[in-house]
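A single protein chain has been removed from this complex, and every other one stays in its place.
Letters A and B mark the chains in the order given here, with residues in each chain numbered from 1 onward.
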Amino acid sequence: MSEVFSSEVFLAYSTYSTVVLLKMLLMGPLTGYFRVTRKVFVNPEDARAHGDKDEETSKKYLRIDPDVERVRRCHQNDLENIVPFVGIGLLYALSGPDLSTAVMHFRIFAASRIFHSIAYLVPLPQPSRGLSWIVGMGVTFSMVYRVLKAGVHL
Amino acid sequence: MSEVFSSEVFLAYSTYSTVVLLKMLLMGPLTGYFRVTRKVFVNPEDARAHGDKDEETSKKYLRIDPDVERVRRCHQNDLENIVPFVGIGLLYALSGPDLSTAVMHFRIFAASRIFHSIAYLVPLPQPSRGLSWIVGMGVTFSMVYRVLKAGVHL
Partner (left out) sequence: MSEVFSSEVFLAYSTYSTVVLLKMLLMGPLTGYFRVTRKVFVNPEDARAHGDKDEETSKKYLRIDPDVERVRRCHQNDLENIVPFVGIGLLYALSGPDLSTAVMHFRIFAASRIFHSIAYLVPLPQPSRGLSWIVGMGVTFSMVYRVLKAGVHL
């Protein structure tokens, strides 16, 4: 096993990155589940496969559903927030932070993003979703600060 | 050269990540190609530059084309699936897998995503696209399992 995996900070980064990327990935099957069960498609070949084999009548399943769109927006927000966390988090984990500080960053981020998805999908009244989004972004900004403080080469 | 590049597993990760990221990147120029050749734009400044210099008549090129939308959905699906592969694959490559097992994971993923794009863009009848999407996701889930099995710090 690589030496980097013997560092507790890197192990924590590995664990929490994997958890949040897995959470993000699961939005894909969730979108698919809603599309198939509600017969709401965007591709004609999907409408034929899961809606109606007849080409003409299958066209009525090429439509937009508010719940499918909601899952897609939640997925998009994950892409916009979880992907930067994974990139900046790697640099942060390698920049030599305290283990307890690093784990606190990762825990708060993961919790905020899991709560964000719940708030988006239920949906919970605002500002629950907005606040969880801000908390996650705050964690990433804090890691940005510590990465740049650890060393800069312009 | 960094020590990590002397590991065969890391070299395989480097090769296949680069291939799938390159494949994803090429969807951008492909979208641009369709937009310019079909004169289908979303930004007024693009319609003027590539459609018609006259501001009023250029507005007719601000429209939606099903093939452009198809390329964009294919690109979006790549973002949703290839980016998590690259993140989790790095952790997997550093977690000390067998070279042959790792290469098998990377090969299946890359093949499934290249086939997915072909199935999306031709388009091939379902379930070809759906199956290739599931295969790629299965590879990523398998890597998630092995990363978490290699070590967890909560």
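Annotations
We adopt the following convention: a residue touches a chain if its C-beta (ideal position, glycine included) is under 8 Å from a C-beta of that chain, and two chains touch if they have at least 3 such contacts.
Only a predicted model underlies this, so the values are computations on that prediction, with no experimental measurement involved.
Only one of A:L22, A:V42, A:L62 or A:L91 touches the absent chain when the whole complex is considered: A:L91. Listed residues B:S17, B:N77, B:S117 or B:S132: the one in touch with the omitted chain is B:S17.
Residues touching the missing chain, restricted to subunit B, are 1-2, 4-5, 8, 11-12, 14-15, 17-18, 21-22, 24-25, 27-29, 32, 42-43, 45-46, 48-50, 75, 79, 83, 86, 90, 103 (touch as defined at the top). Residues 4, 7, 70, 73, 79-81, 83-84, 87-88, 90-91, 94-96, 123-127, 129-130, 133, 137, 140-141, 144, 147-148, 150-154 of subunit A touch the missing chain (whole complex, contact as defined above).
Throughout what follows, only the chains that are shown with their structure count from here on.
One simple way to say how far apart two chains are is to compare their mean CA positions; for subunit A and subunit B this gives 17 Å.
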